[in-house]
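A single protein chain has been removed from this complex, and every other one stays in its place.
Going by the order they are written in, the chains are A, B, C, D and E; count residues from 1 in each one.
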Amino acid sequence: MDVVVLFFLLGVAARLAGSDLRLPEALYEALSIYLLLAIGIKGGVELAGQPLATVGPQALAVVALGVLLPLVAFPVLRTVGRFNRYDAGALAAHYGSVSVVTFAVAVTFLAGRDLEYEPYFPVFVVLMEAPAIVVGIVLARAGEPGRRVAWGALAHEVLLGKSIVLLLGGLAIGWIAGPTGIVPVKALFSDLFKGVLAIFLLEMGLVAGGRAAEIRRYGAFLVAFGVAMPVVAAAIGIAFAAVMDLSAGGTLLLATLAASASYIAAPAALRIALPEANPGLSIAASLGVTFPFNITVGIPLYHRMAAWAGVPGGG
Amino acid sequence: MDVVVLFFLLGVAARLAGSDLRLPEALYEALSIYLLLAIGIKGGVELAGQPLATVGPQALAVVALGVLLPLVAFPVLRTVGRFNRYDAGALAAHYGSVSVVTFAVAVTFLAGRDLEYEPYFPVFVVLMEAPAIVVGIVLARAGEPGRRVAWGALAHEVLLGKSIVLLLGGLAIGWIAGPTGIVPVKALFSDLFKGVLAIFLLEMGLVAGGRAAEIRRYGAFLVAFGVAMPVVAAAIGIAFAAVMDLSAGGTLLLATLAASASYIAAPAALRIALPEANPGLSIAASLGVTFPFNITVGIPLYHRMAAWAGVPGGG
Amino acid sequence: MDVVVLFFLLGVAARLAGSDLRLPEALYEALSIYLLLAIGIKGGVELAGQPLATVGPQALAVVALGVLLPLVAFPVLRTVGRFNRYDAGALAAHYGSVSVVTFAVAVTFLAGRDLEYEPYFPVFVVLMEAPAIVVGIVLARAGEPGRRVAWGALAHEVLLGKSIVLLLGGLAIGWIAGPTGIVPVKALFSDLFKGVLAIFLLEMGLVAGGRAAEIRRYGAFLVAFGVAMPVVAAAIGIAFAAVMDLSAGGTLLLATLAASASYIAAPAALRIALPEANPGLSIAASLGVTFPFNITVGIPLYHRMAAWAGVPGGG
Amino acid sequence: MQTHAKKLLVVITEAALEKLLVRDLRRLGAHGYTVCDVRGGGERGERAADWEADRSIRVEVVGDEAVVAALVEHILATYCANYAVSMYVTDCGVMRPHKF
Amino acid sequence: MQTHAKKLLVVITEAALEKLLVRDLRRLGAHGYTVCDVRGGGERGERAADWEADRSIRVEVVGDEAVVAALVEHILATYCANYAVSMYVTDCGVMRPHKF
Partner (left out) sequence: MQTHAKKLLVVITEAALEKLLVRDLRRLGAHGYTVCDVRGGGERGERAADWEADRSIRVEVVGDEAVVAALVEHILATYCANYAVSMYVTDCGVMRPHKF
């Protein structure tokens, strides 16, 4: 198990044991700003000299994946899960969107195994943030023709939110500075990346551990969905990756993005755009079930699944 | 003088000169979390491959040392210091427990002199946190058979407090990850350690400097106790080290742990378990007198004392 | 363009686009403490072995420059700008004092071009903080013989404020520790410097971008002053540098110090000592106009100006 | 000490509403407001502020009874169904009545 | 604006008591509470919040007079002897009386 995952488990264990340990809010904020910038910068530096002809069609496929996933999740949530339209739409939005930290753990997983991936992947992270949120809201609001969605406010919330601004900003900085221009800030943004990720995961563990009671309250379906949905999504992601002709590493990353559920951008956007949905439900599922599942069991599993599916160089 | 100590002196000087400089609370919190984790991790990595047969008996001796020190301090505080039972018990608890930052400064002292020590020492730090707190409370409450101590709440406060959770958690992470597994997070937890310690010491200097008025109010006995107690404790620590057959570096570390007074775990625990004690008193002594004494004069002195006592390779 | 400046532009762009991105206040505080300490330490380490005979007269010249600049600015602000005496005095004080972050960007600029400078320059930064603030207050109060300035409180505010305490403290630590003693904390204070500066500039960009509306309100003169004053000041600084016989790098640094406007020490001091002045005005000019101008256009321009003036090795 | 009677409205709610509330209260005639970060618990469970979605704010508005009444009305109608909101009103006195 | 009379209790005390107070007030019938980090000074000296043991909190509870009275009683009896505690009570009006 990668060392960064151990920090997550420490957080979960401390919280379940009843410890009051907490990281200051400002530290959490600072670390998340750092991680988003660092991921963006890394992608941006490598973006220089990439053939845009390849990236363009792949980008479209990635957006399509973001649109498809909530369409898969919503009917299951409505019929099997018996959720009302708002909660079903909100959950679908969370699961179609992505978790940047899960992505970072997958990148660390690849680095530990010397597997290559398309360096412009952070662009895909940006592209997959928003579409599922829009689809989830449309699905929830579909039965209410009277209600109009404040799309302007929503676009503002999502496109100018922390995640996209910092990822895109990092991409731009990396791209403009290039491999030599970036050198002065490498000691901070590159060498320390995994250590910072580790501390962030400790905090995530504390928060996830604190959701235990809530998860128990919401019941077995939510847990089942929180485990099954990512596996199904990963399979769909692997299929997309095959069509997009991604490398073995890229296949794992796309599977992970598909499998991951948002817990930063989506909650913030939906609280404003879909206030009828119970925010505790989505967070319990995405942060309390799916996130831990993905970083401990999921990522290695998707790596295997890619191999079974015949991706060369896969696990 | 080690460079990290200069940061402490800067903090004291700034505060005594009347500067309002303060580090944000969140930074203080973040740095202390980092230091505890980093110390734990370092110990954990080296724990792999240690013969438990040696560590076991040594661990018992360390707990015994933690029990003995408050028993030495309490009667002095009651008779010479004329403190009431609560304040005497609280002070005894603080001085029997340990200061992790003082320990870190002693480790830095050893590193600057290329002296080796038993790598599993962070385990001893964990073991010495709690016993003296329990003994101090028992001593204070001994004359009040009617009052029962909420031992459950106390155990929760101490064992699940920040210090022990992060030290133990770091030990576990380091131990599981091992020397190769830890590499990805070394740039953060190892290379930056002394720089972070330096900034933390700056903050400690500011806080210690801010206690000057209080120390003056509590009078000469408190200052005398704050200087004499650590020296006596260090001597006892050196005797224990000899029995435990510790290396020269380990002897200094045990002397320093004995000499150091807690200002994180003990104050938090005692505020709940012994509310009759004046918390300003213990903090003024441990943070305002003993901590500065230890990191400037004490550690080099204990190094000498070990040499006088015939520890091979000592100062 | 240096990579750190890109972070500033990202901040400005994000804010102008309407993003709510903000760095936690504690992070801003922590970074500014770090930068001041690191700049001081670097200067202090190199101070060892400098001939004080050279530094002494240069130091006097630097103080004279700090006194002169507000005397140049004040009449222009009163007559052309038609500001009342308080606002004119406050603006003059800001522009005569210095911006440590602008200085840091200029140092980064030199490093990128392998240009040498007098290593004791941080001493000059300290020396230029205060004089202009005093002169600006005297100018504003000159017409009110009835009002007495609380010089004691002012001295306390400026001399014991964050900037001077940390710069001087860093200088002292670097000087005492020397090149070898400082090694343990180098990984933090030296290797990470530019990365930390980058994040600080991101925050500065967010704040500067947030001043856009205010700048528009205060009108064209303020913008013109915010651009012209630094250029004039830089020219004066270059003249001083020639007299002081500074190196090419030192000439750029002195020009930059002259051109830079304070936005930490001066606002804090003037709010207490000159409360009649509108603090929004000075901040809009120094942070919203002059700071962005200096780090993007100004520093390269002053480098050219030095070359035109015949400084050997200039741009 | 001569004071002028005003009303103080305190609203404790989710941090996500800060921007919306400030816009609303300006529109409904409040001359100012003060916000503070808090944590707490109520009907809708604990809001421990340990996660972005769990942060709460406490908004304080001093104003004329009519302005405060309009604000209360608006908040009840707009936010109380779907958000964690607590509100209370007290009497207060101010020195410079034009300010509020 | 129709309001229902309640009492607001404000307790300013050491941060170490937060968990205990929250447990107590739930037990004594309060429907909710709000906590905010503060600093200050009083009888027991300055509490500048520059050190863990020096942090203070401000706890706000809106409730029926009986609940608030019970809480006040309990705090006076349990904490006031040994901890820095300040308390005051004011009248307040709420819109949804069942909530408090």
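Keep in mind that, in the parts below, a residue touches a chain if its C-beta (ideal position, glycine included) is under 8 Å from a C-beta of that chain, and two chains touch if they have at least 3 such contacts.
Just so we're clear, the structure is a prediction, and the values are computed from it rather than from any experiment.
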item	value
Neighbouring displayed chains - absent chain, whole complex	C, D, E
Contacting the left-out chain in the complete assembly, out of C:Gly18, C:Pro75, C:Gly219 or C:Gly280	C:Gly280
Interface with the unshown chain - residue positions in subunit E	12, 36-43, 56, 58, 65, 68-69, 72-73, 76, 80, 86-91
Contacts of subunit D with the absent chain, listed as residue ranges	1, 3, 6, 8, 22, 26, 31-36, 62, 90-96, 99-100
Hidden partner interface residues of subunit C, rising order	22, 25, 206-207, 210, 264, 267-268, 271-272, 275-276, 279-280, 283, 287
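By our rule, only the chains that are shown with their structure count from here on.
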item	value
If a chain touches subunit B and subunit D alike, it appears here	A, E
Copies subunit A and subunit B touch via same or different residues, half shared test	different
Most distant chain from subunit C by Cα centroid	E
Whole-Å gap separating subunit A and subunit C, where each centre is the average of the chain's CA atoms	41
Contacts with two or more other chains, residues of subunit B listed in rising order	24-27, 192
Junction residues of subunit D, two or more chains touched	none
Pairwise chain contacts under the document criterion	A-B, A-C, A-D, B-C, B-E, D-E
